[in-house]
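Excluded from the complex is one protein chain; the other protein chains are retained at their positions.
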Amino acid sequence: MRQKDNSLRKPVRSKAADDDLLKLEARYCSWGDTVHYSKELNIFDTAEGIYLYDKKGTEYLDLQMWYSAVNFGYRNERLNNALKRQIDKLPQLACQYLHEEKIRLAAKIAGRAEMTFEEKGRVHFNVGGSAAVEDSLKLVRSHTGRNLMFAFMGGYHGRTLGASAITSSYRYRERFGHFSDRAMFIPYPYCFRCYYGQRKETCDMYCIKQFEKLFETEYHSVLNAKTGRCEYGAFYIEAVQGTGGYVIPPFEYFSRLKEILGRYNILLVDDEIQMGFFRTGKLWAIEHFGVVPDIIVMGKALTNGLNPISCVWAKENLISPKVFGPGSTHSTFSSNPLGTAVGLETMKLLEEEGFAVKVPKKGEYFVSRLRQLMKKYPQIGDVDALGLALRIEICENDGYTPNKRLTDAITEIGLSGGLTAGGKKRGLVLDVGGYYKNVFTLAPSLYITEKEIDLAIDLFEEALKKGIAATT
Amino acid sequence: MRQKDNSLRKPVRSKAADDDLLKLEARYCSWGDTVHYSKELNIFDTAEGIYLYDKKGTEYLDLQMWYSAVNFGYRNERLNNALKRQIDKLPQLACQYLHEEKIRLAAKIAGRAEMTFEEKGRVHFNVGGSAAVEDSLKLVRSHTGRNLMFAFMGGYHGRTLGASAITSSYRYRERFGHFSDRAMFIPYPYCFRCYYGQRKETCDMYCIKQFEKLFETEYHSVLNAKTGRCEYGAFYIEAVQGTGGYVIPPFEYFSRLKEILGRYNILLVDDEIQMGFFRTGKLWAIEHFGVVPDIIVMGKALTNGLNPISCVWAKENLISPKVFGPGSTHSTFSSNPLGTAVGLETMKLLEEEGFAVKVPKKGEYFVSRLRQLMKKYPQIGDVDALGLALRIEICENDGYTPNKRLTDAITEIGLSGGLTAGGKKRGLVLDVGGYYKNVFTLAPSLYITEKEIDLAIDLFEEALKKGIAATT
Amino acid sequence: MRQKDNSLRKPVRSKAADDDLLKLEARYCSWGDTVHYSKELNIFDTAEGIYLYDKKGTEYLDLQMWYSAVNFGYRNERLNNALKRQIDKLPQLACQYLHEEKIRLAAKIAGRAEMTFEEKGRVHFNVGGSAAVEDSLKLVRSHTGRNLMFAFMGGYHGRTLGASAITSSYRYRERFGHFSDRAMFIPYPYCFRCYYGQRKETCDMYCIKQFEKLFETEYHSVLNAKTGRCEYGAFYIEAVQGTGGYVIPPFEYFSRLKEILGRYNILLVDDEIQMGFFRTGKLWAIEHFGVVPDIIVMGKALTNGLNPISCVWAKENLISPKVFGPGSTHSTFSSNPLGTAVGLETMKLLEEEGFAVKVPKKGEYFVSRLRQLMKKYPQIGDVDALGLALRIEICENDGYTPNKRLTDAITEIGLSGGLTAGGKKRGLVLDVGGYYKNVFTLAPSLYITEKEIDLAIDLFEEALKKGIAATT
Partner (left out) sequence: MRQKDNSLRKPVRSKAADDDLLKLEARYCSWGDTVHYSKELNIFDTAEGIYLYDKKGTEYLDLQMWYSAVNFGYRNERLNNALKRQIDKLPQLACQYLHEEKIRLAAKIAGRAEMTFEEKGRVHFNVGGSAAVEDSLKLVRSHTGRNLMFAFMGGYHGRTLGASAITSSYRYRERFGHFSDRAMFIPYPYCFRCYYGQRKETCDMYCIKQFEKLFETEYHSVLNAKTGRCEYGAFYIEAVQGTGGYVIPPFEYFSRLKEILGRYNILLVDDEIQMGFFRTGKLWAIEHFGVVPDIIVMGKALTNGLNPISCVWAKENLISPKVFGPGSTHSTFSSNPLGTAVGLETMKLLEEEGFAVKVPKKGEYFVSRLRQLMKKYPQIGDVDALGLALRIEICENDGYTPNKRLTDAITEIGLSGGLTAGGKKRGLVLDVGGYYKNVFTLAPSLYITEKEIDLAIDLFEEALKKGIAATT
């Protein structure tokens, strides 16, 4: 599947050139994005399959794949070619006019939703996950007349002002004034660290019962029992939390949640930006949980990272021309032809690749190898996986207390490119998530092989050992 | 500059195929975008230079170029190739890591701003103009502690909830609940239809004086004279209004505005999403007006429409790492490598093409031809241009009363592809803007030739005649 | 009407006692109210008719009467007795239960509105003007589904957070965070200082036409022309501005305003807190202007200042039990029996006293005397009156530039109690209002005699002369 082009892996810049670049960066780039979370700055030059390469040609095995945007591997030939074909055909078109790929992509996605959920619906495009989240907010606000949303602690839905209002971390809001539409954040079923201090074995979903309690009397603040109306229009979920640390909920959780929401006409909006497109072994992660969302938001891997195109799918009653008519919302690049062409090819690829079978299998193998590591290292407090969405929770020796220091050390060791597992100098690219920034959230290429998994495990173990040594 | 590839212009689908597509569209596509503003739906298949082509190979001369996103012509070879090169090199990279093109693009833009405005500053990337507007709002809110903004009547800054709050049209907000950060909208100096009923010759900028009056006493609602603090953090402007109808302000307007804003520490945010990148003959339209903005927002033509990448430039004191540190905001695709690579090539192209000279010249020729038409047709109430941002105001026979019906008729006639000027069947793609939806906002390719301008004029005149006939 | 009880006018405290009190005040009282606007602090001990008395028995002629709360004179015997009777009968009752005076007072007010406006309606009680304004906001928000309101520059509706959002002065909001429901403030027809720089003789109500222009296109920011819906639910007015400086609008202004509001279903809320109860010679000042408000808010003089009871009257369709049912809003003291008893007596008194004839006559005499002064003193830029709501605008020698310094000097001279006009040492109590704090807003007792007016004129002229001397 993945092409090999060794010419690309040669050093392209000298150390001095890198230093010059870093000087420019220091002077002209905003540091407001996430680059400077690290003290060491990596400049990457090429990429292929599951690997990134820096100027010296050092190979970095990447276990985060642009936070699950590149599910199908760097420089995936099929998708790259689809993009190139469209460049030569119709690279630009005002979104006020139609082009074939837009229609076919919408039809593929909505057709798939109809098949899976037995619900008619439509697709609305935009660019960037946040913009699609904003579109979903418009659908909800238009349908319910409500500005307020429920969302999860640990949830992440983007960084526009509207998306920040439903994203849990207060750090994202602090300097930006008053957020009039701030969500009510509900504890996510993060059973390893239950918000309520319950144990999964005995709790009988205490957390769901606590949510239900909100509706018991008007004095619990959200319901007018006399009219049956709720102050909140929708519940925004990630079926598996992304930034929150690839946390997988108990399987019955969402069906019980949906049952409560249904009683009070609260919509369920499923943000699949990070977990969609077979990251978890299904097109949408929510499919694991037996519930039908009212709205699905998609982005990232829709184009394998080749174009920021994103979209919402919504049930017909929320989005039919009658209720969401011409001009309801739009953006210049919303259904841009390059994006739709790649997205369409992605959908075709998904129909052919058998990920529904392969991903769970690979995931099982990967997590079984992680479980072996867990037995050896008390610092691994938890590992879990749904498909190829995997998590490793790094703790103190008690296997529970979050250990951000060790997590950071492992990350830096991986990025420094000095690991030797597998017989040559390599780096390891890891993403850190979790409420306490102590969780490695692994999102490898869905094409990863067992051999590559083994190499990943070896590199991780090496980094872990060095990290432990460095922090004790 | 533009390649010719006749193979692409052949019919690619039958009429029946188009009908099938339209059926899919009717069923699976959201109608909430702007496609269904028209009753007739055009499906385009290829594009080149200044032309779009439908399935039958009909050639449409395009005078709107994706609302000024494709300033450098459809399928511009140089920019297309830059995109392809990057696809082969590093098409994907998490924005947490650096790549060369991001840094060089930021340096080019900030360097240019430093040269032009004698102000150090930095560039922050995102995707889509609205998202960059949201980033600018964060910069303003962080710096001023204010949620509220001034903006112009007729102004357009995007469709996220945050951008809708500073975009004048209430239609964009109506169904979406309460907007807590709704801007105060100030009349734009649209002298042809002065909000205050004044005449340009005698008004001595009455409109600016009215704005200044807001600050005369605390009872005018925005100032605490005792502390000198204003309730509003910034003024969002388009130096030339885009959606508002390519309205060009009097040249001294902005310097007088800036002087007032400066007194009360109100920032000036210049939205160049539509007018930037030499649409008006300068990199940024604001350069015509002798003022230094605090923040510039850019998008669209930065990549000639090949990637939705956008950015804000801000003065150092607003965006230095000290005040806008790591994690202030980000988005997955913000500095995506495909976008930065094309943007970088665009900046290089701009350094080489001499648009600063060519665009005004072409604009002058174009507007002189329009002025000839205006003399012939009383229905043309006003024409104006700054560079290749041109406007034609369609009116009743009095040359003043907005005539939306005729405007729509001309547009539909153009899109129907049945014009014959220039000796073959052709279409004409026009964009309608303006407060009364009676303004053709022309944004031709900056590579348009005199001959092509002549053809455009002929096609427009033909459509105008037919339109007049059809509506009287 | 007014009793005389000389025993009360004797000195009741020594100078030392006053100093002790001021020490306590400095330590234990919040300075956040308006007491410390003055540097000199007056402690008053008794009051009668139009006079206040301090500890030394100095007599202060009061021309502001608690900002028009004490329209019927200090210690009005009839109203005092009504209060005492109720104290002895039913001084307390939970507002969940009924008492006769509540019902009779509501019936009197609503009956009067029905007669005057030919509109059925109902009365809802509360305490304090701001709380009644808040109730009116609830009625508007419930009926229109809109959070946003129009209000006037120079308007004042109270100091709760909700009332501050519709009160023009930003000073009242500055330190209190973000106001999500901030009104859009429209220039009031303050013709002496026209916001638009127009002249009354020639303007043909330019200001109304400017307001109307807001609705001309959706790009003017408040209307969706396609649905005919406005973003704003109501327009809050004072028929004659109070704090704004007793400004009297042209007589046709409100009928033209109402006509525009009617087109877009925008409610008209008439705040009569300061101008109601015959201050202007009619029960409600709006009666002068030939329009029917949708809601009237009343307070202050309803009890002659003996109880803070306030109320709203609203048209039946806004307040019928069907749309504003039990529990919509309430407050502990809302229809407190002491307040309703005095209010009821006030309404009876109004039926008997012939103020509709007397007040205009007194007002004419008073303003004619002021006009004489105006001819003598260039520093009096404007005088005007509607009934016994009078204004004197203090200016520089040009008769126009606001002169706050002289205004303050006159005020202090009045409060110092050292005037000698009328043959003994007296003080003069004046209230300062206006956008530039240079307007004396006179609200004398409606029982003021011609002789007392003459004395007031003499005292004012003396203070004016001294003030001019002190400030030049």
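In this document, chain identifiers A, B and C correspond to the written order of the chains, with residue numbering beginning at 1 in each.
In this text, a residue touches a chain if its C-beta (ideal position, glycine included) is under 8 Å from a C-beta of that chain, and two chains touch if they have at least 3 such contacts.
Just so you know, these numbers come straight off a predicted model, no measurement behind them.
**Q** Thinking of the whole complex, not just what is shown, which of C:K56, C:R171 or C:K209 touches the missing chain?
**A** With C:K56, C:R171 or C:K209 as choices, the missing chain is touched by C:R171.
**Q** Mind listing the chain C residues that contact the chain we can't see here?
**A** 5, 8, 13, 21, 24-25, 27-38, 41-47, 52, 64, 66-67, 69-70, 74-75, 80, 83-84, 87-100, 102-104, 106-107, 109-111, 122-131, 134, 137-138, 141-142, 145-147, 158-162, 171-172, 175-178, 180-181, 273, 299-300, 304-308, 312, 314, 319, 321, 324-336, 338, 429, 431
**Q** Touching the hidden chain in the full complex, which residues of chain B are there? Just list them.
**A** That gives, for chain B, the contact residues 145, 177-178, 180.
**Q** List every residue of chain A that touches the chain not included in the displayed model.
**A** On the chain A side, contact with the omitted chain comes from 147-148, 153-154, 168-171, 173-174, 178, 180-182, 184-185, 195-197, 206, 209-210, 213, 216-227, 229-231, 244, 435-436.
The rule we apply is simple: only the chains that are shown with their structure count from here on.
**Q** Which chains are shared contacts of chain A and chain B?
**A** Touching chain A and chain B alike, sorted by label: C.
**Q** Which two chains have the most C-beta pairs in contact?
**A** A-B
**Q** Counting only C-alpha atoms to place each centre, which chain is farthest from chain B?
**A** C
**Q** Work out per-chain C-alpha centres and flag the one nearest the whole-protein C-alpha centre.
**A** Answer for the innermost chain: B.
**Q** Calculate how many whole Å lie between the centre of chain A and the centre of chain B, each centre taken as the average of the chain's C-alpha atoms.
**A** Chain A and chain B have C-alpha centres separated by 32 Å.
**Q** Please work out the Cα centroid separation of chain B and chain C, and write it as a whole number of Å.
**A** 49
**Q** Can you give the whole-Å distance between the Cα centres of chain A and chain C?
**A** About 59 Å separates the centre of chain A from that of chain C.
**Q** Got the chain C residues that touch at least 2 other chains?
**A** Residues 178, 180 of chain C each touch two or more of the other chains.
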